[in-house]
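A single protein chain has been removed from this complex, and every other one stays in its place.
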Amino acid sequence: MNDKKQIPEQLEKVGVYICHCGSNIAGTIDVEDVAKWAKNNPNVEISRNYEFMCSNTGQELIEKDIKEKGLTRIVVASCSPLMHEKTFREATERGGINPFLFEMANIREHGSWATNDKAAATQKAKALVNGAIERVVHQVPLEKIPVDINPATLIVGGGIAGITAALELAEAGNQVYLVEREGTIGGHMAQIDKTFPTLDCSACILTPKMVDVGQNDNITLLTFSEIEDVEGYIGNFTVKVRKKARCLIEELCTSCGICEEKCPVKVIDEDYGAGLGYRKAIYRAFPQAVPGYPVLDKDNCTYFENGKCRACEKFCPTDAIKFDQEDEILNITVGNIILATGYDLFDARRIPQYGYGRLPNVFSSLEFERMVNASGPTEGHIVLRDGVTEPESVAIVHCVGSRDQNYNEYCSKVCCMYSLKFAHLVHEHIPEAVVYNFYMDMRTPGKGYEEFYHRLLKEGTHFVRGRVAEITDVGRNPAEEGKLIIQSENTLLGKQQRTPIDMVLLSSGMQARHDSEEVSQLFKMGCGFDGFFTERHPKLAPVSTMTDGIFIAGACQGPKDIPETVAQAGAAASQVAKLINQGTVMMEPVRASIREDECSGCRICNNLCPYNAIEFDDEKKVSRIITALCQGCGTCVAACPSSVIDGAHFTNTQVMAELKGLLWDVQPAPQKTPA
Amino acid sequence: MSEQFEPVIVGFLCNWCSYRAADLAGTARIKYAPNLRPIRVMCSGRVDPQFVLQALRSGADGVLIAGCHPGECHYVNGNIKALQRFLLLKKTLSQWGIEDERVQLLWASASEGIVLAERVNKMTEEIRALGPLRWHDKVLGDNGAIPIPVKEI
Partner (left out) sequence: MGAKEKPKLAMYWASACGGCEISVLNIHENILTVDEVFDIVFFPCIADFKVKDLESYPDGYIDICLFNGAIRNSENEEMAHLLRKKSKILVAFGSCAYEGCIPALSNLTTKDATFDKVYLNNPSIDNPEGILPQVVTKVAEGELTLPAFYHTVKSLDQTIDVDYYLPGCPPEPHQIWAVLQVVVGALLEGNPLPPAGAILGAGTTAVCEECEREKGEKTIDRFYRPYQLDPDPNQCLLEQGIICMGIATRSGCGALCPSVGIGCRGCYGPPDGVIDQGAKMLSALASVIDAGDETMEDDELEQKIQAVIDTIPDPAGTFYRFSMAHSILRRVKNGKGDS
């Protein structure tokens, strides 16, 4: 209803401070005039102008005035609140009043720096100051919200990122739950043969860490497990974990491997083996698996198909096989969560003209990693798809699915380096082979990376600068018969080029996991267009997210190599350790709340919150905001059709008051008669 | 003092993108029309249509709502709600006879100070050409009643 009944407001005592900021403001805006003018507002007790409000003297001025003049609100007209809101709020608090009874008018960035017109700048400054005064009068004291931090941490994903973070935290004495989807930790790094640029054996540097994880008492390792539900907020998460049935009793299994040996069913190894070799229906992904217990693949097991076989059960010396084992649901409580869920390789089948999946001798990068690995299906021999023939020529195609408007626009960062690594490995395994790298740019920015490229130049690799248009088996002349032909540009020669080749390796890009969007929704944080998890700030906060208490590390945040992954994992662990150390955190009170006794239960707001902070009470038929989850955006406040959602520090009353203050010089004169 | 009509435009700028864009415009000393009077909100999704209407009623000649680009909203998708409300509000405002140029929406990320400045310049000139809105005086002021003295009893 109209506020025609003007209830006279009790006047506040606002202290107004107009900052000169040297000549930054005072050079354009008549600060004395503004200060004098502000005194006209009946709520203003004192109005000053001063050279540098953010200095100690300036801040002390505020504190002194509060104490001596009994000020109840403070307005500082100076730079952007993004610069000094914190500074002046603290000064206000030291003066003895609640820091949220303070407001700033941005007359520098939005005023004196943005125009040369002195009169206009001064007029605008008056408007901004008036807006701040009218607003601050309606502001209410707010208190930060203390939240206790549960010292346990959940780490999702047992690749190198998850392993590093888990060890950092566990070795500092903190309890860690490490949840991994596969039967063993290790992730993609376990599939890799050698790592660039040092050509360290990947498994050799990874497996000791895996063993450390398995043996550390502070780490509860939950493999072959999935996260089903996450509730709560920073310091107080409750997570539902489904430990899927491996069909064996872990306490009895000695990892002897007999079950695997005796299993008659061979399945193409799609996961660890990248589809190149075989595994059994009861299997460990690789011999150094941690934990060492196998997993029974119910979908491919003869017993689950027709009740027969049971070879593993028969031969198991400790009777550890249990076919009727059920999934186990665990509810764990943690204070912080680190997501280290890794990446998927871009599926090159999406580029039909490259022939992956159709032409037998076109291989993906992970297939090649398994092939060239000494404990892989070919025992480390580089051979064609027939498993026998050595190629005489190998081409490595860069940027498959990357830097491409049709697939992923971004650069996948690591592919140039691993393409060079492949070139080197081919040279090493087959010294007489001719090796081509088809590239667009050579991106080798890391430590020792450019030098590695140089080495490959010396090893006689042929580098063709040009996008590969097509890989085909249709020859145009006798020289091309029986070969794969790479049709590409050669931009340095300025020509098209057809290169007959025996074997092609496709350097596909890293991309977000196929289910990253669901995962991000499960954890109530964001992921970008491309599916990678969104960091809080791309420069200054790469491992935290917009959701307090949830951190990210490794390739799930964006394509990166192992050193960066390890660095991020350490960073995330450090941030978690900081919170554990603090024990309690203070959360910003700028949040929304619903006046439940006035809520009609229309449920308009329920679906609006990206943080799932709004729930509906089915009994009372009202909606409710979970304070700790609310991030304070105000979307629900604006949407509520009965205005029963209050947005603390950005209430309708406050914004409307600021609005009217801003428009002081164009507002209608106050009416005496109702109108 | 200039005789030219100086539009007064109220801006609702979101804390994470467009407010920072305005800050950047200042920091980079980009000079632009001083006609924008910004109000900071945490997210463009906070902008209640009542604010826009009140601004127009209280004397503003135009309103600019500025937020993050879709996909970049700090709060994931508050700006999408802002966009939806803006489009429905525009349809309603056209029924009220308010010209298209007076209420505008802009996406400006924190690094796009120039984008914000250019839009303010453009909007200022567009509204200058339309003339003052001054709703209370020009639209509500004269009720069109022919004064008839109310008889004193």
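Each chain carries a letter (A and B) given by its place in the written order, and its residues are counted from 1.
In this section, contacts are C-beta pairs under 8 Å (C-beta built on N, C-alpha and C of every residue); 3 or more make two chains touch, one makes a residue touch a chain.
Because the structure is a prediction, the values reported are computed rather than measured.
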Options A:N40, A:T238, A:T389 or A:S600, residue touching the unrepresented chain: A:S600
Touch with the omitted chain, as defined above, among A:S574, A:S643 or A:Q667: A:S643
Residue touching the undisplayed chain, where the options are B:I9, B:I39 or B:L53: B:L53
Touch residues of chain A, complete complex, unshown partner: 1-2, 4-5, 529, 598-604, 606-608, 621, 635, 638-644, 652, 674-675
Touch list for chain B against the chain that is not drawn: 48-50, 53-54, 56-57, 69-73, 76-77, 79-81, 83-85, 87-89, 91-92, 95-98, 107, 135, 138-140, 142-146, 148, 150-151, 153
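Assume only the chains that are shown with their structure count from here on.
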Chain A contact footprint on chain B (complex, rising order): 1, 6, 8, 10, 15, 19-20, 22-23, 25-27, 29-43, 45-51, 54-55, 58-61, 71, 74-78, 81, 85, 117, 134, 136-137, 140
Chain B-facing residues of chain A, complex: 80-82, 106, 108-111, 113-117, 119-121, 123-124, 127-128, 131, 526, 528-529, 546, 590, 608, 610-611, 631-635, 637-639, 647, 650, 652, 655-656, 658-660, 662-663, 665-668, 675
